[in-house]
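Only one protein chain is missing; all other protein chains are in place.
Letters A, B and C name the chains as they come in the text, with residue numbers starting at 1 for each one.
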Amino acid sequence: MKQMFTPAKIKEDFPIFKKVMRGGNRLVYLDSGATSQKPFAVLDAERDFYENHNAAVHRGAHLLAEEASLAYEGAREVLAEFINAQSDEVIFTKSATESINAIAYSFGNSLPNSRFALKPGDRIVVSELEHHANLIPWQQLAKRTGAELVWFSIDDDGRLDLSDIKNVISETTKIVAITHQSNVLGTIVPLDSIVDRAHAVGAVVVLDACQSAPHFAIDVKTLGIDFLAFSGHKALGPTGVGILWGRAQYLNEMEPFLTGGSMIESVTMTEAKWAPAPKKFEAGVPNMAQAIGLAAAVKYLTKLGMNNVAQHERELTAYALDKFAALQGVKVIGPKDNVNRGSVISFTMDGIHPHDVGQVLDQYGVAVRTGHHCAWPLMKKLGLVGTTRASFYIYNDEADVDALIASIGEAQKYFKV
Amino acid sequence: MKQMFTPAKIKEDFPIFKKVMRGGNRLVYLDSGATSQKPFAVLDAERDFYENHNAAVHRGAHLLAEEASLAYEGAREVLAEFINAQSDEVIFTKSATESINAIAYSFGNSLPNSRFALKPGDRIVVSELEHHANLIPWQQLAKRTGAELVWFSIDDDGRLDLSDIKNVISETTKIVAITHQSNVLGTIVPLDSIVDRAHAVGAVVVLDACQSAPHFAIDVKTLGIDFLAFSGHKALGPTGVGILWGRAQYLNEMEPFLTGGSMIESVTMTEAKWAPAPKKFEAGVPNMAQAIGLAAAVKYLTKLGMNNVAQHERELTAYALDKFAALQGVKVIGPKDNVNRGSVISFTMDGIHPHDVGQVLDQYGVAVRTGHHCAWPLMKKLGLVGTTRASFYIYNDEADVDALIASIGEAQKYFKV
Amino acid sequence: MELDSLYQEVILDHYKNPLRKKLEPNYSAQVHHVNPSCGDEITLNVDVVEGKVKSVSWEGVGCSISQASTSIVSDLMIGKSVDDALSTVDAFSKLMSSKGTEAGDENILEDGVALAGVSKFPARIKCALLGWMAFKDATLQSLNK
Partner (left out) sequence: MELDSLYQEVILDHYKNPLRKKLEPNYSAQVHHVNPSCGDEITLNVDVVEGKVKSVSWEGVGCSISQASTSIVSDLMIGKSVDDALSTVDAFSKLMSSKGTEAGDENILEDGVALAGVSKFPARIKCALLGWMAFKDATLQSLNK
């Protein structure tokens, strides 16, 4: 299998790698943690929809509407298969951010006697690793309902401290919302004990899979979680589409979030009844082209094989961690070993602010992200203003890592540190 | 000016018109009220973004991120100009449905002492013309806050009955949410008296411009409204993007709706402060390609000239209304004169259900919409199960209307009525 | 013409002269089903007596497909055992999801096979199923009483 995985060949599927960067350099794209690049297959799928089948789905009695509906519902099936779910459990949103907000608002909208209703004394559990998208919606839900927000801390290596799990996930806990992989440190969170404990106290587990679903195989049944969210744009897909998955049983019991057309069973001037999921959660004309583009993206990934993707990234991360270990004045933040960690490497440099690091790297065509990475509480916990983050994906190879390491050297020269 | 407006030439800009429909017929697309077709200019703009500038905006220190941010913020400026607003008043959402829900939730989230807070005794006013997207969110807000939902009725011609405006928009009214043009009947709503009365009692006016912004020039300042929503996909733009416009002053006072990355000023584990608008309302990595595609769409429209677009549609509607008046067993629902009405024609046929009408028309390549058009309360008020709706846009011409009329005749023959 | 595979003569006949379209006062269950995407609605009464479908009757508005289909199912089921009736519904559902690859078993579905062509028009499958799903729902409700 391994020899099939040739990033140089994969790069040819991605038009952006023809781009000439500052200083006449080639693009060394190490910012897939923020958003991934898009292969022709995805761009062509979107375009084919617009050029040959564009119509509002579930409406209209004409051929285009039929074809659009089949393509859109077909995309749902592809996504369901990708995470081993039933297709009526898969909801297209605009982003992971919307997916997580949808769960939080849906819970907030539920009637007092519902299992999803929160009240003072109830608890929501998150962790210090969370991206703002999996933190602020829960802060707000806690504020609206009077529930208490509690979190797992991290240790010096950026691993979750689960030693106190029984107290953190107390008997009063209703929701545990946790990231699968830290977008800053690469830490992969051990889910089994969290899921077990959450279910033991009757809480649901919401998984932020933004940094995992694009990078390794996800099976919602094996994970045992209750809800999952990820963004299409980080998984080779178009912007403007995300996935919300929830157990059918819960989706059926939940109140909708956005209301409007196509999500109803019946409507009068004063009352509306809801259609069954997934429609209940997809008000309005959906992001059809984007859903179809995302389906093309996960087909592309599936053809590569998610296990091959994961293995490739693991090997590349090992290679990079070795190179980093040999650098002077550069510190990797987060797990330094290559166990239970993804292909994200955050680092700081003595005497150079991350923003300046990023700027020098850009001069060499190396695209990284700098700052707090929308995980400000984590930065504060680590005592940092920010980090520089390199994140790898299917199109990266050792030459990209070498370019990164070389440009780090240039930054040190430039800033004379 | 008029002679410049040549639908046959415009059709050449839209790849879908090469499509061969059922029965080998050409596409007679009369369903732009549901969604419009897309010109090359839009598809190319999206593709150019992905192929040359794709990166997460407002993040990353690299060239791609810079270019993506400039393109995205540039799109905002184009949209602002399109409706004569300031660019920091323009928010990209995923759809009009999201835009309207955003206002409703934002109001629902506001603190009790805020001007946007609703309480029992307060009133929300809508009309019987509303699309579910501008009805159910307000039903839900009323339910959550205890406010009362009240509506304007329509007369037999499908015009708003404003005779009782003083009582409908009472002193306790906080929100008037109204459609600019009915998606079912084509009725254009007279806004002046509604805006005047709403402001006199201290209410805000939310305009559903889904069926107006794509079809005639909108100037938010002249209209005097406070919020506006429309969908990109009905205005030649991509799916998955909508516009929410609000007066700067209100946006600054309002609570956010979706929370997460990029919409914050600062974040701790327990608290978050909000960035100023528009960021406050754009949590997460935005639908960048779609915003940029929509900007290309409104540039295309602006180049045609919105007044020319409106005139073209008015003339085509007059032509069609004349043809309809001559048909036996076919009844136009809604305004029969061509005054204050848009280019949407709903009709019923004696002895043939709308769904069957649509099916026969489809056999002749004529794409229309059938059913309740997400305005079920309006259908019930009119005593109908549904209508068949033809809606016109820039690429339609008299030959399309002739094809429609001919296929209606075929339906009568087929069903022997 | 593709249309003819959808609108068989039998269907147009049922549409113009629907069977059992008048609610019977005696029933073991009454259901109201809606097709939210087009607004079609039916009310359907089933009378199950000693494990047998004694009567089926209905009222409602809808397109030719949904009206004809409801007419067909209503007439077809009378006299069948509940088991037989439910497996007939399953056979029809299967036919509807066949994308035009099946013709349907006339011994089981009788006039119902005229609806086989509907399976090639995805937007109309719900129309054809409306009456059948209402019948199934009402029959199951009768059993639970």
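Definition applied: contacts are C-beta pairs under 8 Å (C-beta built on N, C-alpha and C of every residue); 3 or more make two chains touch, one makes a residue touch a chain.
Worth saying up front: this structure is predicted, and the values here are computed from it rather than measured.
Chemist: Which displayed chains make contact with the chain that has been left out?
Modeler: For the complete complex, the undisplayed chain touches A, B.
Chemist: Looking at the full complex, which residue from B:65, B:104 or B:333 touches the chain that isn't shown here?
Modeler: Considering all chains, including the one not shown, the answer is B:65.
Chemist: Out of A:315, A:356 or A:402, which is the one that touches the chain we can't see?
Modeler: A:356
Chemist: Among B:163, B:266 or B:340, which residue is in contact with the omitted chain in the full complex?
Modeler: Spelled out, the listed residue whose C-beta touches the missing chain is B:266.
Chemist: Which candidate, A:69, A:348 or A:370, sits in contact with the chain we can't see?
Modeler: Reading the full complex, the residue touching the unseen chain is A:370.
Chemist: Tell me, which residues in chain A touch the chain that this view leaves out?
Modeler: Where chain A meets the chain not shown: residues 22-23, 352-356, 359-360, 363, 370-372, 376, 379, 385-386, 414-415.
Chemist: Using the touch rule from the top, list residues of chain B that touch the missing partner.
Modeler: Its contact residues with the unshown chain are 58-61, 65-66, 69-70, 262, 264-266, 275.
Note that in this section only the chains that are shown with their structure count from here on.
Chemist: Calculate how many whole Å lie between the centre of chain A and the centre of chain C, each centre taken as the average of the chain's C-alpha atoms.
Modeler: 45
Chemist: So, what's the distance in Å between the C-alpha centres of chain B and chain A?
Modeler: Whole-Å distance between the two chain centres: 31.
Chemist: Which whole number of Å gives the spacing of the CA centres of chain B and chain C?
Modeler: Going by mean C-alpha positions, chain B sits 37 Å from chain C.
Chemist: Which chain A residues reach two or more other chains?
Modeler: 59-61, 65, 262, 264, 266
Chemist: Residues of chain C that contact two or more other chains, please.
Modeler: Chain C, residues with two or more chain partners: 37, 121.
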